[in-house]
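Here the complex is missing one protein chain, while the rest keep their positions.
Going by the order they are written in, the chains are A and B; count residues from 1 in each one.
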Amino acid sequence: MSPISEPINQLPKPSILEKLIQRHSKLAIALLAIFIVVFVYGMVTAPNFLTLFNFKTIIRDAALVGIMAIGLTFVTLSGNFFLLSMKETAALCIIAFATGMASGWGFELSFLFTMVFALIAGISQGALIGIGGNPIVVTLGAAGVLYGLGAYWSDNLVVSYRRPHGAEWLGTGSFLGLPNITVAFILIAISAELLLRKTSFGRQVYLIGANRAAGRATGHENFWMAIKVCTIASVCSAFVAIAFSAQVSSAQVNYFSSEFGSSGDMTIMVIATVMVGGNSIMGGFGSTLRSSLGAVFISTVDNMMVLHGFNSGPRVFAVGLMIVFSIIVFAILRRGSRSEE
Amino acid sequence: MEEQLLSLSKITRSFGAIHALKEVSFDVMPGEVMGLVGENGAGKSSLVKIIGGFDSGYTGQLTFANKQVRFSGPVMAERAGIAIAQQELSLIPTMSVAENVLLVGDNVPKIATKRQLIKLVEPFLSEVGLDYIDPATSVERLSVGERHLVEVARLIAHDPQLLILDEPTAALGETDSIRILEMVERLVKRGKSVIYVSHRLDEIFKICDRITILRDGRSVAVKNTKGLSVSELVNSMLGRELENMFPKRISTSSKTPLLKVRDLWPDGLLDPVDLDIFPGEILGLAGQLGSGTGEILSAIAGAHPIRGGSLEMDGNVFMPKTPNEAIKAKIAYCSEDRKHDGLFLGRPIIENLTSTALKRIGNFGILQPSAENGLANDIAKGFTIDNSRLPSEAGVLSGGNQQKVALGKWLAISPKVILVNEPTRGVDVGARAEIYQTLHKLAKKGTAIVIASTDLQEIANLPTRIIAFYRGLKVSELGYREVSAENILTQITDPFGAAKLER
Partner (left out) sequence: MAVEKILSFIKQKPDLMFAIILAFFVYCVFAFTNDYFMTHRTTFAIMERFAVLGLVGLALTLCIIAGEIDLSIGSNAALAAVIVVRFTDSLGAPTALLIAVAVSTIIGLIQGYFIAYLRIRAIVLTVGTLMLLRGISLFVAEEKTVMLTDFRIPDFITTKVLWYFSPASLTVIAMFVLVGLFMNFTKYGREIYAIGGARKEALAAGISLKRPMIIVFAISGFCAGLGGVIIGLRSGTAQALGLQYLLLAGTVAAFIGGVSILGGRGGVVGAVIGALTVNFLNTGLVFNVTPAFMVQLYLGILLLVVIMFQTGSVIFEKRQRRYQILKDIDNRRERLKKEMKGGAQP
């Protein structure tokens, strides 16, 4: 049917406040409000919460998940949903790195060696997604393969290397009183945000994510985009793997699984971080800054619950609740204001 | 005289300041085929929506089967006995014909084997003339025409009193169209009433008993088909006073073509086409839905599959395979559906405007905000888009402003050729005039502009010359002096004189 003439909406010019709301969206403000409430509550009830040391702990805890989430944000923003193989990529990479370190290759060579695997994993998954494979299913399969390869390589055993090693500075070193991993997190967060905001690559991420068909029509193909964003995500995973391995001076494929840590499955934590930050899952809306804040937010809540003596059950539950909450708020907010899919 | 089955009186429907329908009166007798004709934007779709219960925000009276009613939703209309076959099919391709026919509705059995379903649908299928197909075949194996018939079979399964067919043959070939017409005749014999909305005058003359003509949201006339001539009908359909929105047509253009299209054969066209596009002209491709004009444009831009052909510009012979290649050759293409692939609705307007030329606003991949703002402001000025609204989302704009953005973003690549399919679909009058002015200005500067449109006024008043298409065939070329609304209408609706032959 040919559409009939649409009504002319003569919108008034937006005021400064409206501009603020428009730019940062209601959800970010809501998130900020919740964050403040939590912060205030924590300050009042947990005596050790508002110390500089604890604050540093929060940021440090947020760093690993945060870095991975920043990588995944590129995938999500470009409209390719998310990768279910984040932790498996990390698992393969941590084995690669530890093997390199154990063989005495030194940090630089091991680092490059690991990145080769990350690139292969990212490019191959990206290509499969780019030719039209469903991201969820492709990366679910890839997850099995990557994990299996890592386990096969290491015989499912712990690969350890002797301290002090060449990666000590990344694992346990610090700079101006901040752990180096925290510094890395901040640097990555800033450069990712600059990449998204200030470069034509970042612009393409947003455009393709907002409308893939229009992206194609204006000369931005999703095929190359899928490869690029998957590679970024994989490289971030690999970096996290290296940093974690440097901390514990060893590696095992299960380091990122929920059976190992108490805070739950790394892949899901990363996806949770991206979602809690308020990024649109359909793509085109959000930022890596949101993901970084999401990581800090989740870490803050987790930290508070630890200080209050909660076990891991309620803590995992809280993260789940935060995801579901943000999904629902997000879906209701976006309803009608944007075209679906 | 019999009682009317459906009667509408003084129906008015307005959207803001725009009246889609103004005091329309319309009625259908039992067992009658009522034709509904009018130009694009005359209000046919609005009227159909109201009758089908999709739109209840009207004023006026609607009487159906002697009861005054106001349907609050399509389900209500369906229960009352009104069924609508939309232009877009709602069949599930992966499912069988039988399952598709008995998909929804109160009378669909809750539990049934496949065989029982097949038995149940057989009468409906034979009613629409599909008794030769196996109800167990999946719909994706049927031809487009057969699918339309299956869709009608689903409607008939609800046993409606009144059937509305909204341009059922728009996308169909000759044979399939004939089958639709036969089916309508069969239904009417069984006492059903049909409202037949179509652009194809030959069909209207063939099957309709009476014809209601809409013009600018008013019902201007109800005529008996018998004794009516084509030209009389055409005259009542047009006759719209021309608002002063079209700039003076460009009469002359350069002698050497800018873009030569040779043997281009997009899927959907019956024959390859040759086009010469001159700099500084506005070329109009006239044709109805299904005539293939849109396919030609998108094929030139590398967005539609082709069987072969080539483009020649500045001595280079090439054929873009993706939109990207066309953009590199400075060919801009704006599709008819801006929401689908013309706009990034969730992104700011400024990003939309510069989306085609990221290289131009960047330096080694780093975006230069000043360059971007400058470029966007220039475009905004050219298209009369409010500068202060550049940072807000494209989604909040009205249809007209959205179209300006969708078109404007192509100025960023300083195109040599601009291809526009339906330049003003869903656009209000004010924005329309502005878009025409801008296109006109661009052509004067030496850009070649090609538009494809189903809007008769637009195609008759904007272009320098016109090439008319009918069902995937190029039928004629009209030069500057021959272009007139009547001329075009005959060429695109009835080029072979079939309607006149019948009468």
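The definition used in the following text is that a contact is a pair of C-beta atoms (placed from the backbone, for glycine too) under 8 Å apart; a residue touches a chain by one contact, two chains touch by 3 or more.
Note that this is a predicted model, so its numbers are computed, not measured.
Every visible chain touched by the undisplayed chain in the complete complex is listed here: A, B. Of the options A:140, A:178 or A:213, the residue whose C-beta touches the omitted chain is A:140. From the set A:109, A:213, A:281 or A:307, the residue in touch with the chain omitted from the display is A:281, counting the whole complex.
Checked against the full complex, the candidates B:267, B:386 or B:482 give a single residue touching the omitted chain, namely B:267.
One chain of the complex is left out; on chain A, the residues touching it are 81-82, 128, 131-134, 136-138, 140-149, 151-152, 156, 253, 257-259, 264-265, 268, 271-272, 275, 281, 311-321, 323-324, 327-328, 331-332, 335, 340. By the touch rule set out above, chain B reaches the unshown chain at residues 74-75, 78, 86, 88-95, 99, 102-105, 108-114, 140, 143-144, 154, 173-175, 267-271, 305, 307, 471-473, 475-476, 495-498, 501.
Everything that follows uses one rule, which is that only the chains that are shown with their structure count from here on.
Separating the centre of chain A from that of chain B, both taken as means of CA atoms, is a distance of 44 Å. The touching residues of chain A, counted against chain B in their complex, run 1-9, 11, 13-14, 19, 22-23, 198-201, 203-204, 206-207, 210-211, 213-221, 280, 284-285, 337-339. Those residues of chain B lying in contact with chain A across their complex are 15-18, 20, 40-41, 43, 45-46, 48-49, 86-88, 166, 303, 322-324, 327-328, 333, 335, 339-347, 351, 355-356, 358-359, 361-362, 365-367, 388-389, 391-393, 395-400, 409, 425-430, 454.
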